[in-house]
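Worksheet: one structure, shown below.
Left out: one protein chain. Kept in place: all the others.
Going by the order they are written in, the chains are A and B; count residues from 1 in each one.
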């Protein structure tokens, strides 16, 4: 049992590092949390619950993630904002060989210049991790969020 | 000391599973987190701090919890909403035999259809756990919330 608990803790540390990279705007570090052929999606809960494929963001490789980072930092015109992720403790759902299924609830707060902080996007990470020689990496992260509002301006990864 | 730390971690995992059951609307699973004769209360901080008995919800057994779930899912007329629990890491306060006293801060966000997510209920879980052959179970969970507002519409467990 201790092994399962330590795995849970390791994922908590992973999620904290992931959140820190985004909140500190080290966007170039973000694709490094994933495997080369990983999938990253941001999807409304309504679509997820009904098995509908529509997603706000759907990236099918680390290359597409790098492209997205390039877009964010170099080309997309947008009002800047800070994000702050507060992620709940992870729940390990299963393990097969090197693959671990886990999930965690998150709340992302947004702060625009001169404004108060506000609830921005809450939901859960549904994750498939792989243990590699370089530590845990995401084979897949699905961010399933509860509300469809405010999202026309979702620029940075969740 | 490692034992106490692992216990803390085990409770974090319990709280994550508890939150997931509620947020995924698996309400029938909810009473299973408790012992048969467990107590579940949702109480304003103001009353708790003054030792006043008044509570918004006060259930004295797993049977009453099942009844509540039946009410939520079958009979109570209410506008639907999603909940999202983000629970802070647990604090183990004491242990006597199989009984463990612990607490954790929580924030619950609510999302109504077509609306933005909003802060709904924040407070702390004051818990008494019992270690059973089936793992940790709650002998008592007291949800002490900071605000008395919005609560006429509190339908789902916290």
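Couple of notes before you dig in:
One rule holds in what follows: a residue touches a chain if its C-beta (ideal position, glycine included) is under 8 Å from a C-beta of that chain, and two chains touch if they have at least 3 such contacts.
Remember, it's a predicted structure, so these values are computed and weren't measured experimentally.
The chain that is not drawn here is touched, among residues A:9, A:59 or A:158, by A:9. Set against the missing chain, the residues B:39, B:68, B:84 or B:124 yield one that touches it, B:124. Within chain B, the residues in touch with the undisplayed chain are 2, 5, 8-9, 12, 45, 86-92, 103-107, 119, 121-124, 146-150.
Although one chain is hidden here, its contacts on chain A can still be listed: residues 6, 9-10, 12-13, 15-17, 19-20, 23, 82, 84-87, 89, 107, 109, 111, 114-119.
Quick note on the criterion: only the chains that are shown with their structure count from here on.
Inter-chain centre distance (chain A to chain B, centres taken as mean C-alpha positions): 26 Å.
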